[in-house]
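Part of the complex only, each chain left as placed.
Which chain is which? They are A, B and C, in the order written, and residues in each are numbered from 1.
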């Protein structure tokens, strides 16, 4: 396997090729295949991009058909039949059945771009600059989004202070019994608290990069109520937790709330190609034409597979129920693994929602030891959290049960070997 | 043609569907086709994304073959055969023949992301925050890039000052005979000028959104020398002017300079899918692993068509020569149109380099009147410049001569009708 | 009493002339006299500037002697005998007896300027930009200091985000039993908390404008230890609480800690003229000559009275003991007033340290009603806190017992009348 040019030419910034130093060539659903024919189960799924697996036949066909027919691949934000079809599918399959009335902004095709667009709109509408973000939140690394991202690794590399956001503690951050929404309320009501009256609150319902931290349903509901009370926009970053990852299309459906804006990306294109959107309550669409631009705002291949996926997976509740069922399988096994670790004197615990799950082993070194061993045994799996202390499951939602169980066996065996 | 859902659901921020209010379905090379069968010549080409035209057969085949073979579409920044092949093609076809030695960073797949990555690296290396940017420069709208972008439309909508850059006048901005590199030199040498010692100078060799303003070769060379003298990094934003647009693969080749970093995007994927890269001199690759991240950093469909295009178009100098030949055709016709307008009392003039050309008519209204009429006659063409005063040609570099001439006839006729 | 020109010509920004709409002409110790001969007891003392009372005979004599002798009043930061004498007094009377070894920076003559200088030095030394500040902290309103000041009134008027500081909860802010130093420790240890590793922690031991909130001795000690552990500079803003106000010359003496830097102003000149200094551990004096400047850095009248006051009041411990004795008188009376209010159903309580004391009545309106009535009865007294809910005592430390008791009687009577 020739990796010389890869090692030579690619910047030292490269990440995943260090954890998985092999060359991949093909992929099907939950399998990744290397050049020398080795098969891996994919429990990373492009960090949540491949909720529908690699190269799903329905989406693959849609993609090939579209390209074969000389469909427009790129046309800036002109009107295309592909865009219209995506909007129709979104409206019919997702929004209407959930009673949601949103307008759609296609910014640049990445999550960070959706965040930049959403917070800019919130600032424009409110005339205020501040965005409330949460400890361990991750919302991207372009300069506007970076201000809302907690990771020092990115913030310190920025070369100037990332401006425009203030952090408050996420659900559970201050320990049991301390209500961090009440604390935010106190800061908002105290005109000398130092918290600038915010344009918006930006939150992940389940923090992904932050360590698979689910906010409790009640906390989300109180956060939503707080935003209404103080007339602050609530923006849900559903980039990683959306598109079914938690068992609902939108992760906030669990809490029965209707955010003012929603940012989606990652699995939105369904095929792996870059794609992002911002949903906003219609009265918030105060953009003037071309006030936020970008060359790749809504490209057609994403529309094609995005629409096909919405229709294929979300027209009834079968897919949802299947995600929740698999989620329970992972949950139980992760709880068992954590329990066994605790028996052996390790402070481990399971956490997550739907198929966004992790085992927190309180140590990046231990977590790395587990995932490295898993990789040797044919499982692609990564860690998250401020010190990489959480072994996380982000498998395709479409994974076959036998693959899921095989992967869980690998994790269990290696967790046991490390945490003994 | 049903446009209702498009008008209803898409944010008011939409732009091009206002200039071209019709639904497009198919495209081939320089043609765009609408749902009701109307054919347009495309003189916009995705704002420079489609240098190789729509759905080029070689690229289309590469794309379909790859997808059919279950190639990996998304794998974060893991090593894939597709990435390796792209790097090989880049090295063999582009870098080595030009004597260039660059390392490659794949940030998020958009131009603005490449800019954010490049300026962040420059800040990190230098320990300084300031980026020198130029009047009428455009480098993207995410918050970090926005600081270097001159347009008030975007800057005012940002809701907080875009920080970290200072503007100096571009070549020719202060009128004939005033050397703006000398002015920058004076500012740099004067410790009370208010110009913070910069980490980098960021410049387009031909300003695209700013109005198709080519910097003179001599100015670029002196700017390069100035950067060396003051030990400031020179970053070329070749997002719009690169990939052959000006007649060379890199626009800075005309000036025989070797920038410290180069940002590419737009036509880099060759097919229209999002893709971006930052090239940097090897000693500048001071990134630590994962210090700049993003979900879509290098996606495989872009690698596949990107590599195919490099090999197909750039293995010899035929393509270059053809671009320059067509460029001269456009230049002459645009000069003729401008001359005629001046005869009629309008202050028009031609400008540009290669196939990045414009007619400046000194009025956004006049320019709009011309492009609107062109659209009615089957030509997609847009304006640029601070008040949209420049009618611009960004046609596919692969456009057939008869289509090019037809388009130029349309422009000539309508310019004559408006500027009379 | 002619107030017409005052009302006409002075900006609407004027404050205290609204609470006390009369023209003052003379003052002695704790008395203020108006043009029409009315006598007021001064419980505001220039917001803590007049700790030694108005026109103390010793200081008045020093001032007149100096001016009569044609002493230099202003000489930038040249060496003067007056400056030398002040430094000698500071060293002999204050620093040496307390075992303190500090170098002295005279920035501009105001508190906000001392804060700007101290945080700039902390940034310069550490190479980090962030300053940790606390809820309800007040450190001045020039743009650098403003970033560390919590009050929305000033922050909102600034017209751009005040940058460079992050707020954490002050002692007691989150309620009993929640240790806010432990929370800060957690934020510092969590690399994804969003708290940028700070250059310094800036804190008042007793928050003045924030509502006379004393940090507990134990909290201050743990904050000091935390700063040592994390190698973060500890800056004490002793502008209001210093110069004896809490019963010790420096307010942090109560906690037996030695801050890295100390900011003094207000009563430092002793006479009421503007004056400020920054004390710093010698190894922190990394300023280069003239790297921080200002026209009024150390003016001689302040040196003269400042030195005289240090020698007169601080050469033994009589003054300290007297402050503490008077502090207990105020404390007991304020506790009694608060207790009575609680009997009447109001949520009042006493707080403070030394002669920096307040009664928190939980309502700006009630507090205003009390102070307005007091003014009518000859007592100048103000409120503080985020909603002006604290009636505060900042009387001269030199107040005669009979005047102190008279003032307390007035407060007691009017508090009783309002809180009934």
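Here is the rule we use: contacts are C-beta pairs under 8 Å (C-beta built on N, C-alpha and C of every residue); 3 or more make two chains touch, one makes a residue touch a chain.
These numbers were taken from a predicted model, which means no experiment stands behind them.
Whole-complex copy count, one sequence throughout, 3 copies displayed: 4.
What we mean here is this: only the chains that are shown with their structure count from here on.
Taken as a graph of touching chains, this assembly is complete, with every chain in contact with every other.
Distance between Cα centroids is largest for the pairing of subunit C with B. In this view the innermost chain, defined by its CA centroid being closest to the centroid of all protein CA atoms, is A. Inter-chain spacing, taken between the CA centroids of subunit A and subunit C, is 48 Å. If each chain is reduced to the centroid of its CA atoms, subunit B and subunit C end up 57 Å from each other. If each chain is reduced to the centroid of its CA atoms, subunit A and subunit B end up 31 Å from each other. For subunit C, the set of residues that touch two or more other chains comprises 161.
Residues 2-3, 5-6, 9-18, 20-28, 32, 35, 44, 46-50, 54-55, 60, 63-64, 67-81, 83-84, 87-88, 90-91, 103-106, 108-113, 116, 119-120, 122-124, 127-129, 140-147, 153-154, 157-160, 163-164, 199, 239, 265-266, 271-274, 278, 280, 285-296, 299-301 of subunit B touch subunit A in their complex.
Looking at the complex, you find that subunit C touches subunit B at residues 160-161.
Within the complex, the subunit C residues that touch subunit A are 129-130, 133-138, 149-153, 155-156, 161, 163-167, 169, 173-174, 178, 183, 186-187, 190-197, 209-210, 385-387.
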